[in-house]
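Note that this complex is displayed minus one protein chain, with the remaining chains in position.
In order of appearance the chains are A, B and C, and numbering begins at 1 in each one.
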Amino acid sequence: MVIQFADQKREFNKRPTKIGRRSLSRSISQSSTDSYSSDSSDDETSPRDKQQKNSKGSSDFCVKNIKQAEFGRREIEIAEQEMPALMALRKRAQGEKPLSGAKIVGCTHITAQTAVLIETLGALGAQCRWAACNIYSTLNEVAAALAESGFPVFSWKGESEDDFWWCIDRCVNVEGWQPNMILDDGGDLTHWIYKKYPNMFKKIKGIVEESVTGVHRLYQLSKAGKLCVPAMNVNDSVTKQKFDNLYCCRESILDGLKRTTDMMFGGKQVVVCGYGEVGKGCCAALKAMGSIVYVTEIDPICALQACMDGFRLVKLNEVIRQVDIVITCTGNKNVVTREHLDRMKNGCIVCNMGHSNTEIDVASLRTPELTWERVRSQVDHVIWPDGKRIVLLAEGRLLNLSCSTVPTFVLSITATTQALALIELYNAPEGRYKQDVYLLPKKMDEYVASLHLPTFDAHLTELSDEQAKYLGLNKNGPFKPNYYRYLNFFILITF
Amino acid sequence: MVIQFADQKREFNKRPTKIGRRSLSRSISQSSTDSYSSDSSDDETSPRDKQQKNSKGSSDFCVKNIKQAEFGRREIEIAEQEMPALMALRKRAQGEKPLSGAKIVGCTHITAQTAVLIETLGALGAQCRWAACNIYSTLNEVAAALAESGFPVFSWKGESEDDFWWCIDRCVNVEGWQPNMILDDGGDLTHWIYKKYPNMFKKIKGIVEESVTGVHRLYQLSKAGKLCVPAMNVNDSVTKQKFDNLYCCRESILDGLKRTTDMMFGGKQVVVCGYGEVGKGCCAALKAMGSIVYVTEIDPICALQACMDGFRLVKLNEVIRQVDIVITCTGNKNVVTREHLDRMKNGCIVCNMGHSNTEIDVASLRTPELTWERVRSQVDHVIWPDGKRIVLLAEGRLLNLSCSTVPTFVLSITATTQALALIELYNAPEGRYKQDVYLLPKKMDEYVASLHLPTFDAHLTELSDEQAKYLGLNKNGPFKPNYYRYLNFFILITF
Amino acid sequence: MVIQFADQKREFNKRPTKIGRRSLSRSISQSSTDSYSSDSSDDETSPRDKQQKNSKGSSDFCVKNIKQAEFGRREIEIAEQEMPALMALRKRAQGEKPLSGAKIVGCTHITAQTAVLIETLGALGAQCRWAACNIYSTLNEVAAALAESGFPVFSWKGESEDDFWWCIDRCVNVEGWQPNMILDDGGDLTHWIYKKYPNMFKKIKGIVEESVTGVHRLYQLSKAGKLCVPAMNVNDSVTKQKFDNLYCCRESILDGLKRTTDMMFGGKQVVVCGYGEVGKGCCAALKAMGSIVYVTEIDPICALQACMDGFRLVKLNEVIRQVDIVITCTGNKNVVTREHLDRMKNGCIVCNMGHSNTEIDVASLRTPELTWERVRSQVDHVIWPDGKRIVLLAEGRLLNLSCSTVPTFVLSITATTQALALIELYNAPEGRYKQDVYLLPKKMDEYVASLHLPTFDAHLTELSDEQAKYLGLNKNGPFKPNYYRYLNFFILITF
Partner (left out) sequence: MVIQFADQKREFNKRPTKIGRRSLSRSISQSSTDSYSSDSSDDETSPRDKQQKNSKGSSDFCVKNIKQAEFGRREIEIAEQEMPALMALRKRAQGEKPLSGAKIVGCTHITAQTAVLIETLGALGAQCRWAACNIYSTLNEVAAALAESGFPVFSWKGESEDDFWWCIDRCVNVEGWQPNMILDDGGDLTHWIYKKYPNMFKKIKGIVEESVTGVHRLYQLSKAGKLCVPAMNVNDSVTKQKFDNLYCCRESILDGLKRTTDMMFGGKQVVVCGYGEVGKGCCAALKAMGSIVYVTEIDPICALQACMDGFRLVKLNEVIRQVDIVITCTGNKNVVTREHLDRMKNGCIVCNMGHSNTEIDVASLRTPELTWERVRSQVDHVIWPDGKRIVLLAEGRLLNLSCSTVPTFVLSITATTQALALIELYNAPEGRYKQDVYLLPKKMDEYVASLHLPTFDAHLTELSDEQAKYLGLNKNGPFKPNYYRYLNFFILITF
């Protein structure tokens, strides 16, 4: 446990990085919400010092300004339109309430899409209390709307570290109420309960964890024999992985580059470092827009795929002098070094679509002989003594997180997976899940997908009895073998 | 002339429409410049009432605020990086000055890209005086930077109609200075001289006109036998047409939709009305991003092309109930009617990439039973009594003009074409051009293209003597027949 | 006339080249018909020496073997299925017979597709007599089927030069019958009548010519003032050009390479010389299959298009050592020289998709130090002293002519255009056409396209009265300006 805590501290300090690709919705996008968001309000009083009540008289919440609820409600309604699966779950829940009796404590980004999830959990019968998993990512209006609707939410944009843990504690430490389910994103909530209220786990039926970091911690706990309830790793469901990586990046690489630089893609020479799912998405999109794309890889299998998909496989050094754009998608560190940056041509754009802010050695650019000039939000010109300018986006942090938006449809898949994981763990018969980390059952993964097909007016074919027998499958799935579910993590993020 | 004037009046009233696809650079994009632009300054004094001098003591200009020159200069420098052809012309002009003695009066959008053009004309030996062709499109900082550098510029953002003509007059009506070349965009400057100072044409060697509207007026003048100097239609050069339409729209349709709606393209059903160059660009981009695209057409040849390119050719009615996005690219009117809008499904996005704001019958939506809700800048939800929402972008005006940016590289092609047209008309031997409207000689069109190839590190092959003889071509071009030049207009915008 | 004859002689000698991309149907494809065709029959008697009658007792024809008619009829029926436009014309002709009274003499390739055309002309009211325009291209069974159906056909595969002219003469020189229309492909028939029966032109209403060569001759005659009837150039109709070049080559480059080499396209490096329509089609197809494609160009405008479409523009020398495939599409000569061939790597494939067999300097490979080894039909290994092998396809002749097939659908467009041109010339009021060379009226070009839309179940939109007025167009077309028709030739084959 001591080790965990040390780990925790370290994680906290690099929180902005930890956010991951996940839950950042359009609401956070600078370009779209500035005019509507009230974040710039001059109210400097800490929410912890305010006395606020919602229209029903409840004060069991802590948000920036309960009066912003109406604007937040509109954002939630817009999000509902693109989250058809959760709305479908609500409809089906009108008879049975699969989460009846569930007491869920949650710790996630607080956005319009999360609000749709929380309100769906409510509609399914659950009681919820919620805190933010990130000190910056709360959309205050949405938090207000949730509070107004009666959800005890403790979260605002710009919390201090002390605020952060205070909010989590307010969710958990309630008189007369004790959670029996955890929905976590990053593992901080889980960590807090482990540390402060270990006895609570006696009543907890399971943990649903969303992030790479949090899943990693759970596996560590499990290995150490310290995981005392079943946990569901929803980060690695097939559907979510494909959407978060291939499909989402295919669109966001274009969006992120356009919003920051207004560049033309046609004819530009681009090198993409890494040909996993993220790299594949970036390459496909840029090729389609008329860019000439080079790829670097360390894994010969991915390298061969890049060849067969029509990309020249090179070492970065071979093309660094000639390319117009450098994009990192490796999950590795120092992929783009100062030496590379020194050799780039004037005007070269450098950005990162990978898993951390380590891929470009940005630190190496903070030397006296280089001048930094911020030309737009998220866009810096780094200027060499000879006048050469490198265009660095988002200071090397994730481009699609910082400079583009994540479509609600992608978040819908994540949120639906979370809801189903909660339902599964809450309703699973004694003994189905032990004190271990599980992937979502294959059939549920398929169910998440099927709930999103109506959006595309897509019509699934059903097996005839004869065909099901021939294939040895149940007509309703799962259509992939059961053991499959333990494995997809390793495969899908790589090929 | 009376007819012209009436025409003029009518045009003026719908000025915002007239802007065309052309010269709107990133500088106008709301999302990118708001934080840097000083347009929101509280200085309400009319520039006409101010006393301003630049650092050299000159007051022969009228801009919003000469003190903004420094910021404007930086924008100009950034633009220079992506306008390699003009910079190349400047270099070549160090010896000979092909515009030595030229006195150019210009009337265009005043943006960073135009500034690069104006300063290039100066470097080529010309004296220039400049006004804006649009009352809203001036970037004040850039105008200031030009004034600071000694160019007499008369222009600011937010001119009144009276201001507009006053500025033009200040460019033309100068003691001791008389223009011998006109560079116009929209025909207003040309019209003003015709009306007020017809004698000036005695010294004028030619007009270079940029816009569809302006070219149309020149052809009318020519037909009526009233055109008294040669005019060059640069709107219809091959290079410009391809860039302004196919290549530019391929990128800006994605950009415009993302910035306004943050939607995901994958799996979306889209109908594109019209399969000319603009429609082809839109269809190709959306298909590449995973949308399912339908096309409507009236011309069987374009229709057959749509089929061969893999798009279902339908009538709008056949798919209107099922599509997620409707995009018009026809140049026609009322392509999307109220009846169509009534039948669209909830959440359908409607936008226009065509040549005017007439394609969608927006007027039909301004009825009492429908509610309009502005959800973002340029995005309206039109709400039917049953709650159905249609997402209307830019109120039916050009999407790529209103909601995305035009890459500098595209503007570079236009600006270079203008510069070469001025050089050609100014230096042409007596008799080469009569009082008629001309297209840029094929060879010059090719020269514009060749000046942009270095950007792509592209290496042109040269004909051997033997090959040139075999093909019956000059080794240096033109590579297309001479009569070709009269025709490309009709072809290129349609197939 | 003397000049013409010299020209004629020269042309004759290189006949195999002259064939052009056009009319070679699948029936000629070696790989598909060998087992069914009876060409290998041992019957060595010249058809001129045979006595044959069809089942109705007529002997006014000369074919290889009238007994093969049944197989030929089946081929014709198969072709009819993919020539919907001609079948539609037949239906519409049940009432009016627009060619009633027409006496057409034709000289084209004799294939199943031509047979559908000839029988359509018959159904429209015309009398027809027919010869082959090429000594090798006749499908004997089809000729037999036509003869059996009562069409006087004079043609067989493997004619001598004397046979060739004898056949043409038999079509023209008939007692009691004189042609009033000519349908020619290559100009040989027209030439023969000019030379032998110049008086016949008094009754001839017009010539329809299909080939580049034939059109060139007609323009020469016209320039020389010797063209004594109107002629219609159907080679350069928009629809035909696009299909013969872009769309057809996009598919046939893949087909031709696969059938000859069974190579895998994915990951291969390819250089395409020339980026006109043919080059564009080749590049698009190979890029889609995962090849890495380089382009060479002499024209800066096409070069810029290649860049924007995502191809590296290089000089051939820059990539010649590294590429796996070299494809010429220039219309030029000696684009690939012996020097290039010397520098290619082992196994490099070299082929030609351009307009002649001059693009690759094949002659330079016929030197003693190089060994030629025929490894398959149309595939030679040229072996250097060091063992290096270059794979030369079709000895540098047109790949898609020699090694792939032309889809019937493409030929349908050509044949329909020919039929409409005949109808137009035959029915045109006195004075509409002078003794000059014309392009098919724009509206007819559109009509050809519209007749092919039902194949794709494509639904054309019709203009409303209001829209037609707004655009200044007739509701039924033409949708492109009239002067457009004189120009498309120059444009479409180049951009």
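Methods note: a residue touches a chain if its C-beta (ideal position, glycine included) is under 8 Å from a C-beta of that chain, and two chains touch if they have at least 3 such contacts.
Here the structure is a predicted model, which means the values were calculated and not measured.
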{"item": "Omitted chain's touching partners, listed by label", "value": "A, B, C"}
{"item": "Which of C:Arg250, C:Lys280 or C:His340 contacts the chain that the document leaves out", "value": "C:Arg250"}
{"item": "Given C:Lys50, C:Lys196, C:Lys315 or C:Arg376, the one touching the chain that is not displayed", "value": "C:Arg376"}
{"item": "Candidate in contact with the missing chain, chosen from C:Gly125, C:Gly150 or C:Pro407", "value": "C:Pro407"}
{"item": "Touch criterion as defined above, residue of A:Thr261, A:Gln305 or A:Asn357 at the omitted chain", "value": "A:Gln305"}
{"item": "Touch list for chain A against the chain that is not drawn", "value": "238-239, 242-243, 247, 296-301, 303-308, 312-316, 318, 331-335, 358, 445-447, 449-450, 452-453, 456, 458-464, 466-467, 470-471, 477, 479-481, 483-484, 486-488, 490-492, 494-495"}
{"item": "Residues from chain C at the interface with the omitted partner, ascending", "value": "26, 29, 31-32, 34-36, 74, 78, 81-82, 247-248, 250-251, 254-255, 258-259, 262-269, 285, 288-290, 322, 346-347, 375-377, 389, 404-405, 407-410, 455-458"}
{"item": "Missing-chain contacts mapped onto chain B", "value": "266-267, 287, 289-292, 307-312"}
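Here is the rule we go by: only the chains that are shown with their structure count from here on.
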{"item": "Interface ranked first by C-beta contact pairs", "value": "B-C"}
{"item": "Separation of chain A from chain C, taking each centre as the mean of its C-alpha atoms, in whole Å", "value": "58"}
{"item": "Per-residue overlap in chain B, given as positions that touch at least 2 other chains", "value": "247, 456, 458"}
